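If you scroll down you'll find the structure; I have some questions about it.
The complex appears here minus one protein chain, its other protein chains still in place.
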Amino acid sequence: MSKTIRSILSLLLALIIIFPILYCFSASLFARTDFSTSPARFLPTTVTFSNYARAFKASNLARFLVNSLICATVGTFLRMSISLFSAYSLTMFHYKGRYALFIIIIATMLLPGDALLIQNYVTIQRLGLTDTYLGLISTSLLAPTSIFILRQFFLTVSKEYREAAYLEGCSDTRFMVTLLIPMSQSLIVALTVQSFIQIFNDYLWPLLVTNSEMMRTVQVGITMLGFSESFDYGPQFAAMATLMCPMLILFIVFRKKIYEGVSTRFSGR
Amino acid sequence: MKGKRIRKATPYLYLVPALLLAFLFCYRPFFLTILDSLYNVSLNGVRLKFVGLSNYRRLFASESFHDSWNNTLRFTAIFAPVNLVITFSLALLCNTNTKASRLSHTLIILPMAVAMSSAVLILKTIFDPNVGVLNVILNKDIQWFSTARDAMSMLVVVGLWLDIGFDFLLFSASLRNIPKDLEEEASLEGVSIWERLRYLEIPLSAPILVFVLSNNIKDAMLMVSPVMILTEGGPYRSTQTLVYQMYLEGFKGGNIALGSAIATIVFLATFLFLLILLAFQKRRVYFQ
Partner (left out) sequence: MALGLFAQGKKENDTQGITTITWWHSNSGLLQEATDAMVGRFNETIGKEQGIKVQAVYQGKASDVLTKIKAIDQGGNNSSLPDLVQLDAQAILDIRDNPVLIDAETLAKENNYDLSQIVESARLSQTYKGKMIGMPFNSSTILLYYNKTAFDQAGIKEAPKTLDELATDSQRLLLKDDKGTILRYGFSGVPTTYELCAWLGQQNGLSLICDMNNGHDGIPQKMLFDSNGTMDNFLTKWKQLYATGALDTATSGISASFASGKTVMMVASTSQLTTTLEMIGDRFELGVANLPAVDDKATGGVNIGGGALYTLDNASNHSKETWQFVQFAVSAEEQLAWHIATGYFPVNSGTYELDAFKQHVQDNPLFGIAIKQMRESNPQLQGIWVPSSYQIYYAFQSGILKMLTENKDVHETTLSLAKEIDGYLTDYLNMQATK
């Protein structure tokens, strides 16, 4: 197959693949009647932004967003801190059972979280943490993959650095903050972004753990916006389009870095 | 001296959060799930009576479980290979250095930017037989939500869309890592496309192929959220998956014992499949 044909074909397929994204933006501008016409429409009859206004004013969408942002930010901070300190402990010290403890942490990757939902829910309920931010982020705080990757990197850092800093009375935290983190910054940035996205996009756990409308996260809230009158899908699409924008922009702007990051994972290991 | 003892304990202390979390949210629930599956459990989670394998016997005799099991296996059997073939072929197709293919590379990973619930909601509208544009495009009147086969196909397509960004990304990066000299050699020697695939691209991408395949198998066996949003198991339980039934019985029905039994079965089945895959992978010899 010639290169030109391949290129054209790949572009065609790419456009088909992103069609739902385009449709979302288009549908966010639909008037209510645009949804009930037969045959179904691709483009709005007239462009109306009222859906966006309604989505934010007539529902708790803003609150949902705030909840998601709080969970993602605080959760990521705690998660990265725990991962950093864990990897630090596993590499910068020598003690009995160091490797065994590492395996214990890593082995959790074999246990799929979804199969543990019932028990984790009971745990959170017994602790009284349903409908709380802590309850929402609790299952996202352990990141065995991050610990694995950070440990991998820290192992390459010469022990002498730490010995020297230690002799000068440098505390562990200071050492990490002033030395280790800057050294591994691209790695940490990648892990932080990935963690933020993962917690922000979580659906099933937040659904089960929150009952109160005020504590809903945006991924769950978007399925229950409350515009249940027939064919009133506009505000939902407007909300989804808004939600998508930052991520889409990120992916388009940083596409090179994303591909590179994945490539290095292959050669780096 | 106190200082020295503190210093000795410090590394352990740093690990405490991670270990505590691992215990609280991974190991403990895992054992409790298996334990609960062997008891009658009250609505409040209190273990009432040891019943051995009775819950499992109940499941295997239940029509609903048969449906879940068959549906999940069918879905996995269709989804995993289809996803692999489509995404890998796409990556191969786009593996040129033209402007158009570079644009494709940017576009095809965009589905990753859309969160699962949004993606499923958008696709739900597109598939709707009354207001959706898909039937218009296909010029047919397929009842996507009312016919078992069509509902399952819809689920496969949704699953594909959700994973295509990530899988394509991995495959593309892997293909790019193929040494240029090998590629040139292949084109110089006038090797056919199939031979190229067989001796160059596939072997060199084998680790990533296995990784994506095992990931997809795991995701397919655990499929639940799209079912929840799209079909709620319908029509006629034809899209009810194992984890969805676990949710129905365990959460909605409050039957913790039965839900735990399903969870244990899911875990065992997934583990088994992955072991088989691993054994299969070890047997093949690939050169690097």
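Which chain is which? They are A and B, in the order written, and residues in each are numbered from 1.
The rule is short, and it goes like this: contacts are C-beta pairs under 8 Å (C-beta built on N, C-alpha and C of every residue); 3 or more make two chains touch, one makes a residue touch a chain.
Values in this document were obtained by computation on a predicted structure and should not be read as measured data.
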item	value
Sole residue of B:P81, B:P179 or B:G253 that reaches the chain not shown, by the stated touch rule	B:G253
Candidates B:L48, B:A77 or B:L182 - the one touching the absent chain	B:L48
Touch list for chain B against the chain that is not drawn	40-44, 46, 48-49, 51, 58, 61-64, 67, 129-130, 143, 145-146, 233-237, 240, 248-249, 252-255, 257-258
Missing-chain contacts mapped onto chain A	38, 74, 78, 125, 128-134, 211-215, 224, 226, 228-230
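Following the convention adopted for this analysis, only the chains that are shown with their structure count from here on.
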item	value
Chain centre separation in whole Å, for chain B relative to chain A (CA means)	17
Of chain B, residues touching chain A in the complex	8, 10-12, 14-15, 17-19, 21-22, 24-30, 32-33, 36, 45, 90, 93-94, 96, 98-101, 103-119, 121-123, 125-126, 128, 130-133, 135-136, 161, 164, 169-170, 172-174, 176-177, 193, 208, 218, 222, 224-225, 228-229, 243, 246-247, 250-251, 256, 259-260, 263-264, 266-267, 270-271
Complex contacts: residues of chain A adjacent to chain B	1, 3-4, 6-11, 13-15, 17-18, 20-21, 23-24, 27, 35-36, 38-42, 82-83, 85-86, 88-90, 92-93, 95, 98, 101, 104-105, 108, 110-112, 114-123, 126, 138-139, 141-142, 147, 172, 200-201, 203-204, 208, 219-220, 222-223, 231, 233, 236-237, 240, 243-244, 247-248, 250-252, 255, 258-259, 262-263, 265-267
